[in-house]
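In this view, the complex is presented without one of its protein chains, the others remaining in place.
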Amino acid sequence: MSERTTTSSEPQDWEPKVLAFLCNWCSYAGADLAGTSRMQYPPNVRIIRVPCSGRVNPIFIVEALRQGADGVLVSGCHPGDCHYLSGNYYARRRFALLQRYLEYLGVEKGRVQFSWVSASEGARFAEVVTKVVSDVKALGPSRRLNINAMPVPAVEVADGRPA
Amino acid sequence: MTLPSAVREQIIEWLKNGEIEVFIGWEAGPVPLQATPVFVRTPEEVDRLIWDPTCENNLVAFLPRYRGKKVGIMVKGCDSRAIIGLLAEAQFPRENLRIVGVSCPGVVDPKVVAEQLGVPVEDLEDASVRDGQVLVGDQGVPLEASCYALCRACDRHNPIIADVQANEEINSEPVDDPLGPVREMEALSDDECWARFAEEVSRCNLCFACRNACPLCYCNVCFVDRTQPRWFNQTTRLEDRQFYQLMRTFHLAGRCVGCGACTRACPQGVNIRLFLDKLRADVQELFAYEAGVDPEAKPPLRTYRQDDYNGFIL
Partner (left out) sequence: MLMLPKSELSAFVAELMADRRVIAPVERDTELRFDVVEDPEQVNLAYRNTGKTPKAVFFPQVETLIRFARERDRFDRIEAVPLDTTPTVLLGVRPCDARSFLFLDRIFAQGRYLDPYYLARRQHTMVVSLACDHPRQTCFCHAFESGPYDRAGADILMREAGDAYLVEAITERGAELLDGMSLATADAGHLARAKEIEENAVSRLQPMAPIAGIESALAELFDSGLWAEVSEKCLACGTCTYVCPACHCFNIEDKLYARDGERVRAWDSCMYPTFTLHASGHNPRPDQAARWRQRMMHKFEYLPRNVDAYGCVGCGRCILSCPVRLDIRQVIARVQAEACKVKA
C-alpha cells in the first residue's frame, strides 16, 4: 500500500501548518496589533477570522485535522469580555469537552489548543502562536485523522477493505 | 409475556377516550429472543403487546416522528431517561405523552445465549424467557448470564418517569463497573488510544443504525447528509468511519442518556458506548450534569457558568 502525497515535505525541512480560528473582536485584532507592532511570530499559522469563538463548530477543528492541518488553535475574548456577551462561555464548555475527547481517541495532546487573547494583547498573541507551533513541531506531522495520510487501498475486494 | 391486565386496561382506556392516538410498545418478533416494535391503535390490538427481557429496542427513537400527536409509549429504565432528554430539549410536550414504565433486569443478547450453549445464533429455535431463565429447547441459561455486556453495567433498571409502572422495581447494583472500560482507555498512551479507536471503528459499516436507533439523534438533516458543504463521503474508508463516529458521538455530548440503543443496534458489534461513556463522564466531572434525569435542567452546552473550568486554556 502506498501513501498519498502529503501536503508538507518532510522530514528534515518539515514545517507544521497550524490553522488558527481567531475571533474578530479580540484575538484577530490582537494578531493585527502584533503585526503592526512588527512583533515576530512563526509564519506557520494560517488564520481564519470568525465573528466569535462561539461560532467555531467542533466539526471545523476535526475537518482541519482531516485536511492535513498539523495543529489547530482557537482563540477568543477573555471570559466576560465577549463582544456578544456569552459566546466564549459556550465555546469554553464545548472546547473543554472536545479537547479531552480528541485526546481520549488518540489525537496527540498539544495538537488542538485554545487561548484567550484580547485586542490589546499583541505580544500575547505572538507568544501563544510561538508556543503552539513549537508544541506541534515537536509532535511531528499530523497523521491521525489526516485523510492524506491514510493508506491507499491496493485492491478493494470482498468487503471493501484492502486486500 | 402479555402485559398485566391493569396495564392493558389503562392503555385501552387511553385509546378509547382519545388521550392517545397510538401506543408504541413491543410484540413477539419473527426471530427468537428479540421482540419487535408495534404500533397499536385499537383496543383489540392491545393484546399484541408484551413485556419481557427480549424487548431490546428503545422505542423513544420513534417519538420525534409523532410530533403534534398524542402518543402512549412503553419504556424501560434506560429508555425513560431518553424521554427526559427529549423533554429537556423541548422536543415533545409532556401532556401529549402517556408512559408505561417497566423495570428491566437487562435485555437478552441472543449472541451471548448462543455462545453459552455452544450453538450458532441462528439455531436458537424454540426459545423463550421464563422464570429468570432463557430457555432454548430443553436447555436453560440464567437470565443474568444472558444479557448484553452493557446491561451488566446498568444502574438504571427502573423508569424515572412514568404514568403507570407495569411491574415491580428492581434494585440491584451494576455487575460491571459502568466506567471501567473508559478508565482503562484513559490510562492508555495516545498511540494505544488511537489504535483502539481505529480497531473499534474498523468494524463500522456506515449503515447508520446507531444514529437511527438513538432517541436523541433527531436532526432533520444530519451532518452526514448535508451537501452544502459536503463534509462526508459515502465510502467506508477508515477516515470516514472515524469521522462519523467521532462527530456523531460528540454531537451527543451532554445529551446522551446512556440507553445503549446504539450499541445494540449495531450489526457489526462496534462498542459505541466506549466513546459515549467518556463524554458522559466528562460532562459529569466538568459540569456536574447527568443527561436524562431532570427535564427542567438546562443541557450543559446550552448554558454556562462564569467559573467554568478554565484550566485547559493556554
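Remarks
We just call them A and B in the order they show up, numbering each chain from 1.
To be clear about the criterion, contacts are C-beta pairs under 8 Å (C-beta built on N, C-alpha and C of every residue); 3 or more make two chains touch, one makes a residue touch a chain.
Just so it is clear, the model here is predicted, and its values are computed rather than measured.
Taking the complete complex into account, B:Q234 is the one of B:N17, B:Q234 or B:Q306 that touches the chain left out. Residues 4-7, 67-68, 147-148, 153, 155-160, 163 are the ones on chain A that touch the missing chain.
Looking at chain B, the residues touching the absent chain are 29-32, 34-39, 57, 61-62, 120, 122-123, 125, 202-203, 205, 207-209, 211-213, 225, 227, 233-237, 264-265, 267-269.
In this text, only the chains that are shown with their structure count from here on.
Once the centre of each chain is set as its mean CA position, chain A and chain B turn out to be 34 Å apart. By the touch criterion given at the top, residues 58-59, 62-63, 66, 79-80, 86, 89-90, 92-101, 103-109, 113-116, 128, 131-132, 144-147, 150, 153, 160-161 of chain A touch chain B in their complex. Residues of chain B that touch chain A in their complex: 185-186, 190-198, 202, 223, 231, 236-239, 242-243, 246-247, 250, 253-254, 275, 278-279, 282-283, 286-287, 300-302, 304-306, 308-310, 312-314.
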